[in-house]
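For reference, the structure is listed below as structure tokens.
With one protein chain held back, the other chains of the complex are shown just where they sit.
For subunit A:
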Amino acid sequence: MSIVGKERIEVIAQSIGITNLSPDVALSLAPDVEYRLRDIMQESIKCMRHSRRTTLTADDVDSALSLRNVEPIYGFASGGPLRFKRALGHRDLFYIEDKDLDLKDVIEAPLPKAPLDTAVTCHWLAIEGVQPAIPENAPVDVISVPAEAKKNEQKDDNLPVDIKLPVKHVLSRELQLYFDKVTELTLTQSESVLFKEALVSLATDSGLHPLVPYFTCFIADELHQLMPSVVTCLVAKRLGSRLADNHWELRDFTANLVASICKRFGHVYSNLQSRLTKTLVNAFLDPKKALTQHYGAIQGLAALGPNVVRLLLLPNLEPYIRLLEPEMLLEKQRNEVKRHEAWRVYGSLLRAAGQCIYDRLKIFPTFPSSLPHAVLKTNARVLMSSPYKRKASLEQLEEQPPLKKTNTDGEVGVVLTNSSPSHKQGEAGTQASSVDSIIGSSSASEQMKNDTISNAVVRSNKVDTRSWKTSAALAQVWKDELNSGRILVSLFELFGEDILPFIQAPELYMFL
């Protein structure tokens, strides 16, 4: 408990050059020093309180010292409270950080700005007990919540109190008028100069913050009127008067806008996103529509997130690419513009699919090498999820002849049910053996390919249909991993090496 021990006295004595301090002296000094310290601290706290502060500063200690007729300690004058840092390796040792300063820097530094002079401002904290919602006061929600709590509290007391209802947040008449006018302008004459000025005022006036929730509601209410025109910008056949207009950019921008609208107001409009996706998917699947429209639809869907892409785009990808392919080839499509459009669509598709697969891969943490393997061994159908298992199995693959196929499928199923990406390393061994068995059982026909993993990259693109069958048993357990693997495979098939940039570096490395 004692703050100042005998040892400290000895250390201090040594530091100021007294070497022959007897232990008795140290022993009797220690408690006295501690008492004096406590005394000084008590007085400094008094000084702090009388300076109307709740943080102790060096000035307070100086005042306390002068109260006790002690010379103040120089060198600690500070405006603010000192910041202590904890010494590394010690739990209760602190020091004040003192940075080294280059004298040159100090000299050359520009003069600091003159500190602002003290000033007094005045505002209404409350008017007849009600706090006006002005920037000088604490935010409204801070006020209203305790009011509720207090009300409950008072109910608990069985004092004869008349409970006052919490005061509703009241808008001033001016603000109400302002709101009405702006909304009216928005709906009726959104072209007028007045409206533009209103927009400027909306963007800059800080006094309007009580209106923010109301404007948000207003926008949400009027959203259904707004959406069609926005969607038009996305999937219209022709945008802009001239052909050369860069409508692609507009479509990209609109796609992001649509997505953010869905995100912001989706909870208010429950069917907003579903209606939107329906429109977009229809546009995408209609082969009669122009390629520009397809482009817009794809961009819109892509912006809504990888899940949408996976569920709505990818299933239709294969037939669509088949349709698209002739348009892209020089021999078949002579029209330069059309071909350009086709390539654009192809690019957007690629991007959407790539982002989707990238996102899928991200789901599994520390997934550095599994998917390339999955691809490499598409034939083998070892769609592993955990890198640990992967490694282990790899090792075993190398050590053991791949002919091992003792385990039955049934056993595999049992073992695998408890396998998940989060399994610990410790279990890797058993996992690995079971995995091995899968390999064994499933890859009976592909042993050769397994052996030649590294140079089989290109060949492995080709899906071995037989392996799909064997994987069906695993599909239940490995659904996600399998899906992503499958997606990747099909994507690779469709896009070739174009998809590679979307896969993380380690996988890429494996490919090349």
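Note that a residue touches a chain if its C-beta (ideal position, glycine included) is under 8 Å from a C-beta of that chain, and two chains touch if they have at least 3 such contacts; residues count from 1.
Keep in mind that, in the parts below, contacts and distances are computed from a predicted model.
J.: Leaving aside the chains on screen, match the unshown one to its UniProt name from "Ribosome biogenesis protein NOP53", "Ribosomal protein S5 domain 2-type protein", "Histidine-containing phosphotransfer protein" or "TFIID subunit TAF5 NTD2 domain-containing protein".
T.: Checked against "Ribosome biogenesis protein NOP53", "Ribosomal protein S5 domain 2-type protein", "Histidine-containing phosphotransfer protein" or "TFIID subunit TAF5 NTD2 domain-containing protein": the hidden chain maps to "TFIID subunit TAF5 NTD2 domain-containing protein".
J.: Considering the whole complex, which of A:G89, A:P112, A:G129 or A:P228 touches the chain not shown?
T.: Residue touching the absent chain, from the options given: A:G129.
J.: Using the touch definition up top, pick the residue from A:V106, A:A119, A:A203 or A:L330 that touches the left-out chain.
T.: Reading the full complex, the residue touching the unseen chain is A:A119.
J.: Consider the whole complex, including the chain that is not shown, and state which of A:N137, A:Q333 or A:S490 touches that chain.
T.: Looking across A:N137, A:Q333 or A:S490, the contact with the absent chain belongs to A:N137.
J.: For subunit A, which residues touch the unseen chain?
T.: Against the left-out chain, subunit A lists 1-2, 28, 31-32, 34-35, 37-39, 42, 46-47, 49-54, 57, 59, 63, 67, 79-80, 114-131, 136-138, 142-143, 146, 150, 154, 157, 159-162, 164.
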